[in-house]
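All remarks here apply to the structure that follows.
One protein chain omitted, others in place.
Which chain is which? They are A, B, C, D and E, in the order written, and residues in each are numbered from 1.
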Amino acid sequence: MNHNVFIGCDKEYKDAGIVLFGAPFDGTASFRPGARFAPQAMRLCSDGIETYSPYQNKDLSDISVCDIGDLEFPFGEPQAVLDIIEQKTAAIVSDEKLPVMIGGEHLVSLGAVRALAQKYSGLHVIHLDAHADLRNEYLGQKLSHATVMRRIWDILGDGRIFQYGIRSGDREEILWGRHHVHTRMFNCGDIEHAVKKTQDMPVYLSIDLDVLDSSVLPGTGTPEAGGIGFAELVEAIKKISPLHIVGADLNELSPHYDPSGASTMAACKALRELLVAVG
Amino acid sequence: MNHNVFIGCDKEYKDAGIVLFGAPFDGTASFRPGARFAPQAMRLCSDGIETYSPYQNKDLSDISVCDIGDLEFPFGEPQAVLDIIEQKTAAIVSDEKLPVMIGGEHLVSLGAVRALAQKYSGLHVIHLDAHADLRNEYLGQKLSHATVMRRIWDILGDGRIFQYGIRSGDREEILWGRHHVHTRMFNCGDIEHAVKKTQDMPVYLSIDLDVLDSSVLPGTGTPEAGGIGFAELVEAIKKISPLHIVGADLNELSPHYDPSGASTMAACKALRELLVAVG
Amino acid sequence: MNHNVFIGCDKEYKDAGIVLFGAPFDGTASFRPGARFAPQAMRLCSDGIETYSPYQNKDLSDISVCDIGDLEFPFGEPQAVLDIIEQKTAAIVSDEKLPVMIGGEHLVSLGAVRALAQKYSGLHVIHLDAHADLRNEYLGQKLSHATVMRRIWDILGDGRIFQYGIRSGDREEILWGRHHVHTRMFNCGDIEHAVKKTQDMPVYLSIDLDVLDSSVLPGTGTPEAGGIGFAELVEAIKKISPLHIVGADLNELSPHYDPSGASTMAACKALRELLVAVG
Amino acid sequence: MNHNVFIGCDKEYKDAGIVLFGAPFDGTASFRPGARFAPQAMRLCSDGIETYSPYQNKDLSDISVCDIGDLEFPFGEPQAVLDIIEQKTAAIVSDEKLPVMIGGEHLVSLGAVRALAQKYSGLHVIHLDAHADLRNEYLGQKLSHATVMRRIWDILGDGRIFQYGIRSGDREEILWGRHHVHTRMFNCGDIEHAVKKTQDMPVYLSIDLDVLDSSVLPGTGTPEAGGIGFAELVEAIKKISPLHIVGADLNELSPHYDPSGASTMAACKALRELLVAVG
Amino acid sequence: MNHNVFIGCDKEYKDAGIVLFGAPFDGTASFRPGARFAPQAMRLCSDGIETYSPYQNKDLSDISVCDIGDLEFPFGEPQAVLDIIEQKTAAIVSDEKLPVMIGGEHLVSLGAVRALAQKYSGLHVIHLDAHADLRNEYLGQKLSHATVMRRIWDILGDGRIFQYGIRSGDREEILWGRHHVHTRMFNCGDIEHAVKKTQDMPVYLSIDLDVLDSSVLPGTGTPEAGGIGFAELVEAIKKISPLHIVGADLNELSPHYDPSGASTMAACKALRELLVAVG
Partner (left out) sequence: MNHNVFIGCDKEYKDAGIVLFGAPFDGTASFRPGARFAPQAMRLCSDGIETYSPYQNKDLSDISVCDIGDLEFPFGEPQAVLDIIEQKTAAIVSDEKLPVMIGGEHLVSLGAVRALAQKYSGLHVIHLDAHADLRNEYLGQKLSHATVMRRIWDILGDGRIFQYGIRSGDREEILWGRHHVHTRMFNCGDIEHAVKKTQDMPVYLSIDLDVLDSSVLPGTGTPEAGGIGFAELVEAIKKISPLHIVGADLNELSPHYDPSGASTMAACKALRELLVAVG
């Protein structure tokens, strides 16, 4: 067992179609930090899952993934962190490989989207989350886990973001969202809508794991009751899988908050499903 | 941030329509004590939720709530504790405000009902819980978390109590209940029945948080699998909200038993929904 | 309260129709050991549940169960452990009583099945689990929690094993299973099929508690998201209950992994339902 | 292994010189309840220690102890609980056996002292604790873990109580103590003084486990840093052992607060040392 | 009980001699964040300690402390955080009150020292810590918990910093320290040296709680074995107390890492000792 890579992701970089990397940053976490520990915890616990997905009847060994480990970040400098993520994403894309990132807090998605929006002019984002993340500022900051989708909107503009599972936000951002993004509250009910609208478009998939009900994934910074179950998440991933996905991330696991380890295990299975779906 | 009040409940007493208070008592807990810690834990964690309810499209800032803190109790004297709760409830009602109480164990509801039954002769109770709480005695005690609804029946009589989500009790109390209260086992399926029957009546709403499935709220004295999900709880609250609610409580969170904090977060969201529903 | 027996299981051996015993073995656990602690943890926590099942309207006091405590095992010797279980099961059966075993890891089922297959030539097995457990070898071992159903197949042959809730396995064992056992993936949807096929046959019921969603039972060696809820498990047990059940077990609770205690409580309720179903 | 008795304490009552019993009461705990779980947790964990004490070169098998299990108490009635303890203690003494009690909170000592003071007119108490417990009232109560030594003084009077390890109290009780009891602050430095003063007298030994440093025993209601180490506790017990001890208790372990289990293990070893010292 | 202030620190600001405030910042924590939760956790747990110090025979009620709550910080901006601390400290000093700060991570000390060094030209610092914190840069940052004493040296220069209890650092910083600060490795053995050298000088006292052995205070970002006990810390505080102390802080408690709560309790007692020592 090689504990340094996610299970089944031990291909050589040159041979890999997908490059997996960790972005262990949680510097703007306002409530409970700890997402920085997610990538390593997931690699270590991935021994407990299988490489085979019975949901999609595919195996991680069928695709070629290279887990290159964690990026190294300066502490307390969100902009510098985003730059590092943007550069790494750009490099992976330039090597004609698909970048998949393990957060860290949700802000890390902004770095990846910056790089991909450079490359793909028609980039769309499908966003699964409990929180709208559409504030313009949060606690005086423009760069925050709570503003990340607004910053991505700054880049992509109206009609490019499709949100699912949202069940928390302030009134203002929820209202703002109605005019600028597509938001499905509470669940992934009409994910087919996003699939239809983004067909033939380059798509970035960003999964904030707190989209899951807090019973399924208590190990996150802001657990939110009333979310979707694991089966519903897998169902959504399967429906998205035929799209032209050009990058993806899974974020906001905070493993220390769930001493049972069930959250980390669920995150590992979600990542496996994500990888075989985009691979 | 004022950690001493529940989020958004910082109105002056004189201006408030709703008065929120804690009843940190768990003296008759026979299995696992700890509900005494609930009110302060909820105030502290309430920073992690929003004041806005996307379920009811209302914000705590739309109503006026004054969180007056915790009552102070002598230890080991259930009757004295109930007297204090009764007096405080009566005082709030006499000031023409709506009392909302955070338990503590479920016995605290009896104090509030005593005060409200004085004021409102036709008082009805809607009771969400995993446990019937209809024993006449429990471990030799007349006053207990396991007898609280029987004591309330002593005051209100037949046909005034509507129970939902019940899935635990001894055979005798379940059978007794069939003749004296309305009980919906396992879920809130026919909550419309209670709504219809109590229309135009003064209603007290008592939510024992263990009505939720133990996956959603493991942090309680006696977690019970097989309960309702968070969405179903919110749905029930919404259906009850048009009634003439004259008091309410939320009880039996025992925060230390859930180190993930997800139970306390779920309780905070449930309280927000309760407040905007009755406000 | 007698903490040394499971609640309501305090009949004398000679008067008992069901004999309950613990098999505290977890020696082949490859990921996270700890199932050895399950039987004692369940006895201790069983004070927190009722003897009455509202699901089946039966009470443990209606049937006669004798909890004889835990078997004693040598450490690190799977074959010797299985022999002890086989002998004890045979002795119980020879006393014309029904054996119900609390694991321990899933391998313990093999010991019980060996004894029962001796006695009942047409033995069938109904198996609820997240994992197929159909590997021929695991980490070089023939006797393992991950091979237990294959070893049982060695005894019973094709068409005798009915699996429900399976959602994890390697590709090979899942494929192998299609030709040799009946497998319902993900849930207990068609449990009626097994009921119909095993009617009039002697049936052994083996419940690996990780068939439950990891939110309901995080306290297990390999928690698996995407499983069934508690109500679905009870429903399956009820449907199985009319069969001619000649033995049963409940295994893979690992209580230390869930500090909330909700997993152990759920396991206790599942055991109560199992007992009143087979009693 | 018989998990229902403390290791090595499985003699028949009629043959026993020492009778061990649990007093699982924590009803006046003002800060953190949970001492009710101590007796059962200690019995269960006692499998992890040896019966042999290398400190005193004696084995539990050298003395004859009968663990009769836990007393059963009504909840929320301190006086009734004390009556039950007093009666049981009196019965054990009347059978010419030595009572040793596992708390529960510290108030339980009062019940035992009441019985013993009836029998032994010159009773003295040696008291190891972090807290003076000399308040006349606490939160309006006369009967409380924080007043227990004052209530014992009500019975025994000046000069009969010797306190060690005290490092917490309000100013008033500490000053009061100077005139009525012997108090050694912070450690057990001059335990010889108590030994000398109580020679030839009947002595009751009461050990509140929070006398230990909070690093050694964090699993207690009010952990106090700055206490003694385990070796110093054993040393004190050894020095007390030649006295005419007529009863003893060990109290205030609250096992759930220490998930590592080290507190419960330390309490088990302390009980073994206490038993072989008085046996 | 007012849970919003540290016990006994409820004087009005205008009447207070000491102003206590929280600095809930942990943005440069490189290993395990969470010190942000310390001030609120300490206020909540302070109910469990007494206001009276038996070590110094003084009571918090003898001095006048106003706990003004937590400063509010932008996330992810160390420099802005330091500015806020510096301004608040300057304001308190300008009101002729003594500032005492609860961290947060250790970097917060720099803000306070900046303000005090403006006012007191001869400022000295006594520093209790497991880590030297003398690096010039850490992970590319000048402002970090690991560089804080070097930044303070930038302001104060050689011979003004006295370190105690240091047992961790890289070789370079330890060597650098030999020429620029006074460092006592491992313990507080010669604290009299610092007392003598700083007599008649204005002194800032900074206590990183990880100076305590990791057994006493496991709830910190980087627990270090081999540290001092609680009694030794109190002894050091008592020896420092006659000095002309113009400000102080206590930092690096990370309460969530110690589920037993013993770390937070120890921190509360240390703060009480610090307050009565400087009051």
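Note that in this section contacts are C-beta pairs under 8 Å (C-beta built on N, C-alpha and C of every residue); 3 or more make two chains touch, one makes a residue touch a chain.
Treat the numbers as computed from the prediction; the structure is a model and nothing was measured.
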item: From D:C9, D:A23 or D:I49, residue that would touch the chain that is not displayed; value: D:I49
item: Options E:G103, E:P202, E:P218 or E:G279, residue touching the unrepresented chain; value: E:P218
item: Residue, one of D:Q40, D:Q141, D:T183 or D:S215, that touches the chain absent here; value: D:S215
item: Touching residues on subunit E - with respect to the absent chain; value: 31-32, 166-171, 174, 185-186, 213-216, 218-219, 222-226, 257-259, 263
item: Residues of subunit D (touch criterion as defined above) contacting the omitted chain; value: 47-52, 54-55, 59, 213, 215-216, 229-231, 234, 258-262, 265-266, 269-270
item: Interface with the undisplayed chain - residues on subunit C; value: 26-30, 33-34, 36, 74-78, 139-141, 143-144, 256
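The rule we apply is simple: only the chains that are shown with their structure count from here on.
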item: Most centrally placed chain, judged by C-alpha centres; value: B
item: Multi-partner residues of subunit E (at least 2 other chains); value: 259
